[in-house]
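Note that one protein chain is taken out, while the other chains of the complex remain in position.
Residue numbering begins at 1 within each chain, and the chains themselves are lettered A, B, C, D and E in the order written.
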Amino acid sequence: MTCDDVQHRRRKVIRMENAIDTGTTAWILISASLVLLMTPALALFYGGMTRSKSVLNMMMMSYGAMGVIGVIYVLWGWSMSYSSESVMGIFGNPFTHFGLADTITDSAGEYILSDGLPTVVDVGFQVTFAIITVALISGAIADRARFGTWLVFAGLWATFAYFPMAHMVWGGGLLSGDGPFASIAEPIDFAGGTVVHINAGVAALVLALILGVRKGFGKSPMRPHNLPLVMTGAGLLWFGWFGFNAGSAYAADGGAGLAWVNTTTATAAAMLGWLLVERLRDGHATSLGAASGIVAGLVAITPAAGDVSPLGAIPLGIIAGALSAMAVGLKYRFGYDDSLDVVGVHLVAGLWGTVALGFLATGSGLFYGGGLNQLWVQIIIALVAVVFSAVVTAVIALILKATMGWRIDSDVEVMGIDQGVHAESGYDFTGGSGRLASVGVASREALPGAEGPARSEGTTTDIDTTDTRETRS
Amino acid sequence: MTCDDVQHRRRKVIRMENAIDTGTTAWILISASLVLLMTPALALFYGGMTRSKSVLNMMMMSYGAMGVIGVIYVLWGWSMSYSSESVMGIFGNPFTHFGLADTITDSAGEYILSDGLPTVVDVGFQVTFAIITVALISGAIADRARFGTWLVFAGLWATFAYFPMAHMVWGGGLLSGDGPFASIAEPIDFAGGTVVHINAGVAALVLALILGVRKGFGKSPMRPHNLPLVMTGAGLLWFGWFGFNAGSAYAADGGAGLAWVNTTTATAAAMLGWLLVERLRDGHATSLGAASGIVAGLVAITPAAGDVSPLGAIPLGIIAGALSAMAVGLKYRFGYDDSLDVVGVHLVAGLWGTVALGFLATGSGLFYGGGLNQLWVQIIIALVAVVFSAVVTAVIALILKATMGWRIDSDVEVMGIDQGVHAESGYDFTGGSGRLASVGVASREALPGAEGPARSEGTTTDIDTTDTRETRS
Amino acid sequence: MTCDDVQHRRRKVIRMENAIDTGTTAWILISASLVLLMTPALALFYGGMTRSKSVLNMMMMSYGAMGVIGVIYVLWGWSMSYSSESVMGIFGNPFTHFGLADTITDSAGEYILSDGLPTVVDVGFQVTFAIITVALISGAIADRARFGTWLVFAGLWATFAYFPMAHMVWGGGLLSGDGPFASIAEPIDFAGGTVVHINAGVAALVLALILGVRKGFGKSPMRPHNLPLVMTGAGLLWFGWFGFNAGSAYAADGGAGLAWVNTTTATAAAMLGWLLVERLRDGHATSLGAASGIVAGLVAITPAAGDVSPLGAIPLGIIAGALSAMAVGLKYRFGYDDSLDVVGVHLVAGLWGTVALGFLATGSGLFYGGGLNQLWVQIIIALVAVVFSAVVTAVIALILKATMGWRIDSDVEVMGIDQGVHAESGYDFTGGSGRLASVGVASREALPGAEGPARSEGTTTDIDTTDTRETRS
Amino acid sequence: MKLITAVIKPHQLDEVKEALEAYGISGMTETEASGYGRQRGHSEVYRGAEYTVDFVPKVRLEVLVEDLDARSVVDVIVKAASTGRIGDGKVWVLPVEDVARVRTGEHGVAAI
Amino acid sequence: MKLITAVIKPHQLDEVKEALEAYGISGMTETEASGYGRQRGHSEVYRGAEYTVDFVPKVRLEVLVEDLDARSVVDVIVKAASTGRIGDGKVWVLPVEDVARVRTGEHGVAAI
Partner (left out) sequence: MKLITAVIKPHQLDEVKEALEAYGISGMTETEASGYGRQRGHSEVYRGAEYTVDFVPKVRLEVLVEDLDARSVVDVIVKAASTGRIGDGKVWVLPVEDVARVRTGEHGVAAI
């Protein structure tokens, strides 16, 4: 390969350097680790918010995304995102670097570098973004989705929505500085407002509409079962987000430092913004509000982290928190069951952060005397992202609906998806009764003393869906 | 600005360098992230220790500190701490660098560097220290403080106690190597024994005294409701503390490595010390003891991490653990309700660590043939910190008592501050009964079917404080 | 000392460099922190898997390992592992660097460097490996081991099994590139397949056999009490493992990046492998399976992280997950109570990863045209590790059995080891009844109002082991 | 006076509560319970080992009523709690000798 | 023999237990319960959606007593449990036909 084979994020000129920058390499290695941690953190954030009967399924949707995307990214994900053989500026050729061919070392066996950073380190960094983006979507379909369908969706959506979007914005495609809109102003998406948050937020809305509401939505109480888990998740997300945003500076330098400080400032402000709305509207500042405000702030600063000042990050954050706090109620009015508010938080704050750059970008933003061009181009890339994600998600989700089916049995939904689908319970604090019936050694024998043959048909039928059949005697 | 505008931690000579050290920058970026994580970790540590009816409020005091300090630090916190325009060696001029003016880039638009580290990265590192210090205090006032008053206190205390103390010790002020006591020996506070732990520990004692005891203190059982949470918090604190201590070396070098090894060694030793006291005194080594010993060790090694040998860290740690294990009972004897033992752990271990340097500092300590000077100066800075913090905290807390009020209604205290103040419950494992009454869309409508108008007066009145008024029929 | 005094991991030529590499130093500092975090993460992973009555003891075995090993490592652990005074290639002289003598600074007071990395940073990195290895073993003896015996075992096992094994493999000993088997092919153990996982896995098997089964093993249900904790633990382990594997590259470079990517790829694949076996065999893909698959993948890639390609990591991972999923049932067939499947996960996946290198090592593996030599030498080092660990563990454990005793009273086991041994309960969600009887101030007085003298004999006798004695009246 | 105890499915609780309130009963005490009967439990699988959980979550309601109301209250509960499926539960009636209201110290029917 | 059931406020449990012990009763069984009555529940707000929780935490005590003690034990409980506020709870008395102590197999009053 030649070094100009790869187009990458915010760098127009790709040059092969002889010297590695170990400081930057260390920073991207740890940033990648931090972003990977965000997915388990998200699993906590989401898992704590569901009812206790679905906590495991909720977490499993995030972990499942780690499994699927973790494998396909090295196969075709990297190539579709960053191959210089771009297909109409929409996606990269999946075969150029299939299986990371010609990506890790050059013909001399030396690690390929780009701006002092080994490309393989960048691969690690990028895979974590793909994983978390897919995992984010799962918040919209809590308690009711078939796990198998979700896993297949994860793979398809990453392939047809995420990798192309990453290519368009960061890989030199349509929405990048090399794309057609750059003539107005260079579009800014520092760390993923369009690629990650608008993309996932729109997909969440589409899935919520296609799957339909949960039994009892808008009537039964569906309150978070474990708020300390939610807060822990939010705290770990904040921590991991430093890799996401400050890592996206692609260097251990002042730019990374600015992104770091902006991330903290905007997030703190957004927490206060959300709490303020709650205090005024509902009379109480809640811990779920604080956790949600944190995430809204992190989302909003994502596209802007390197291009606003800390003073600009304050209003950006406050407004993000307040907007999202108001937006989470819309699902009740419009009747879509976006269970954990992916739309209200990620789509709304993602749009706000992307568009706010039109005002607040130091240099090119309206408030900094830059005129309307930046605002204009930010709106365009946001809209393109919305439309692209909506169409691709709808097509994938409808095909899956027709083929594999999305919804679990409604009785299983009532009993709880954890027991019904995963044959587990999240918690057992009493060490309650029950018997060990059989053990799955390779040959799956019944234990001595277990009654009858092992019930291989699983548990989902053991509930009150059928009538006399299920009697004991 | 000129580069000598900022005085900073342990560096006498501030010079403008042309070359960034990306390794050091990477290390301080991640150290800042680690220290930021300490506050959510503290929220777990503290939250698990309260009763389940107050876990959310306990966590919210930490998260609230992140919100408030995260915003004010970039406004005036940095300037009050590190502006070279010192006001009597006590605090920096808040206006010199208000809003990080002249802090991030120089007139040529280049990131300002100091010793190879971009100053904006240092800002990020410093804000996390301010946050955690404020959050530490909250352990003294579990279950009973108005949340609004706490948020205001957080902002005032950071402004009048923390920023000045940071200035005095690290910003070239009174207690620094440039201060008057340096003629005896250069005071040592590597990573915050005075600024963070003595400061917060004294504030905790003062607040506990001013707020008074909880209902049932010393009689009702107030045992930790979730010890795995406490242990998780302690584990994450240990992890985060590497940023705190080894990051305070301000370089990715052997000094950071020494601080890292000392941190681990002293903490391990302190855990054993605490467990030993428990085993001998109570007959049982407990998990709460292990978690507490960890924190005591981390606190004690904080001021000393760069200035003792690993062999010295062992006795320093063991004694810290043992001393704190003995000190936590004092609140029952003296009747102050320092609910989660901020005094017993942070003040006691913080004092010990600061003073122990007089004996154990390699080079200048008594045991290393350095005579009494170091000991003497360590005692002085500890005492100054105690007096300063006590006075400032008392003034702030008494003013707030007179104006906003500190205590929640005693019936709300019995019912639980989570329900009363935040209108939430920490856990709901049974998916119990309840109805969705109304939803807070922007216009806050009642749901169809919800009885009567939305109760905007909140929940706190729905408890047995009033009599016949609250009957249903 | 001279610089060639220390032999270290994968580096044949040790040279003293004048220049520190701050990027690498930053990376190893954070890697050490990440690996330290793995032990609390393991405590969550293990703690969530026990019944709620033993969660604290389970976590305490991990934390206890941190206490004991954290202290002895700086005393003699480093010296036994890496002293160049090797005793027959089996262990290093514990006195050469006792207390880190001649390890941190040279006679000129400069930090000793090796390949640009301060040796003291390496000490920090190494201590974390020793801690986690010991902690891993505890999964085999859940619910039933005396805590004191465990702590002593931890110290002895580290000294006689871990430090020697580290010396043999990484310290220039028998199993290293300087050992006798290197003439066949250079043995590969990138980050600890033999030293950590086979070593701990065999020790776990031996302990499980020596301690015997729990009351009710194979009959009573012993299901995980808190699966979200287990999943959180697995997520944090994955995060920490980046330090373990990519840190073992000993540089912030492309090699670290490759290890990072391989770690993620193999782990994702192993999760899918485990879930697939479950889906086919049991009918349900479980969250415990996902968490376990993650750990199996991390274990298997550990020895191989730097020496396979990402494409090779996929089958390596899938097979690791599938093998372990099948192996965890063996304990029921053979009747050893390896409570949390240390054997099924760490021993099986550790053996597989070590041996798989014989096929998959790029360059020397069978599938890469390298012939059988690599396979042959990998089998040899695995076998030597198995035998060495088995013998040493058996001797230590049997001596402890004869002297201190391993098992707690069987009534305490039924009541729960947390209450019986640690005098604590993991959770109290109801804020249940109870009285504060006395407080352990230094002088341990009874509270005014507490009935009778403080019961210093503890709690373990207060259960139904004795008969009429324990009546109230 | 009578004590009516009803063991019902958890998600019928709100319906039963509302039916009772509509009938004029405005006090009751609820406990979480687990039931064993014709309705089968479920099984769970942990690392390949299958556990059978025989008990099914139920809610146990206690309602003190005047003698005359007993029969109708049982009917009200049965009607509201019924889903027509196995495991809907049981209702039983016990004779009560005395009732006291703690707050006032009243006894008998007035205390209900 | 009688079975006295008391539904009281959770933080009165220790007081009631001590009063019973003082009276000479040294056995009882406690269950966690939730009560519905004149005392109102509370509401909670999650992301702006308000939930009403109607049931209030209570503790349910059961005490087996000899016939003669029944009236006085009810009084002891009412006195100890009372705070004078809405929601203090109820006490009721049921007739018991037989009691057995599991450990010894004894029946009747001796088994209490």
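The working rule: a residue touches a chain if its C-beta (ideal position, glycine included) is under 8 Å from a C-beta of that chain, and two chains touch if they have at least 3 such contacts.
Bear in mind that the values here come from a model prediction, so they are computed numbers and not experimental data.
Enquirer: In the whole complex, not just what's shown, which of B:Gly289, B:Gly321 or B:Gly426 touches the removed chain?
Expert: For the chain that is not drawn, the touching residue is B:Gly289.
Enquirer: Suppose we count only contacts with the excluded chain; which residues of chain C make the list?
Expert: 414-415, 419, 423-425, 432-441, 444, 454-455, 458-459, 462-464, 467-468, 470-473
Enquirer: Name every residue on chain D in touch with the hidden partner chain.
Expert: So the residues of chain D touching the missing chain come out as 2, 6-8, 31-38, 54-55, 58, 60, 70-71, 74, 77-78, 81-95.
Enquirer: Over the whole complex, note the residues of chain E touching the chain we left out.
Expert: With respect to the unshown chain, the touching residues of chain E are 1, 3, 17, 26-32, 64, 94-103, 105, 111-112.
Everything that follows uses one rule, which is that only the chains that are shown with their structure count from here on.
Enquirer: Using mean CA coordinates as chain centres, what's the chain A-chain C distance in Å?
Expert: Chain centres of chain A and chain C, defined by C-alpha means, are spaced 32 Å apart.
Enquirer: If you average the CA atoms of chain C and of chain E, how many Å lie between those two points?
Expert: Measuring from centre to centre gives 50 Å for this pair.
Enquirer: Enumerate the residues of chain D that touch no fewer than two other chains.
Expert: 17, 26, 30, 32, 44-51
Enquirer: Among the residues of chain A, pick out those that touch two or more other chains and give their numbers.
Expert: 21-24, 26-27, 30, 221, 223-224, 226, 232, 252, 281-284, 286, 288, 329, 332, 423-425, 427, 429, 433-436, 439-441, 444, 458-459 - these are the residues of chain A that touch more than one other chain.
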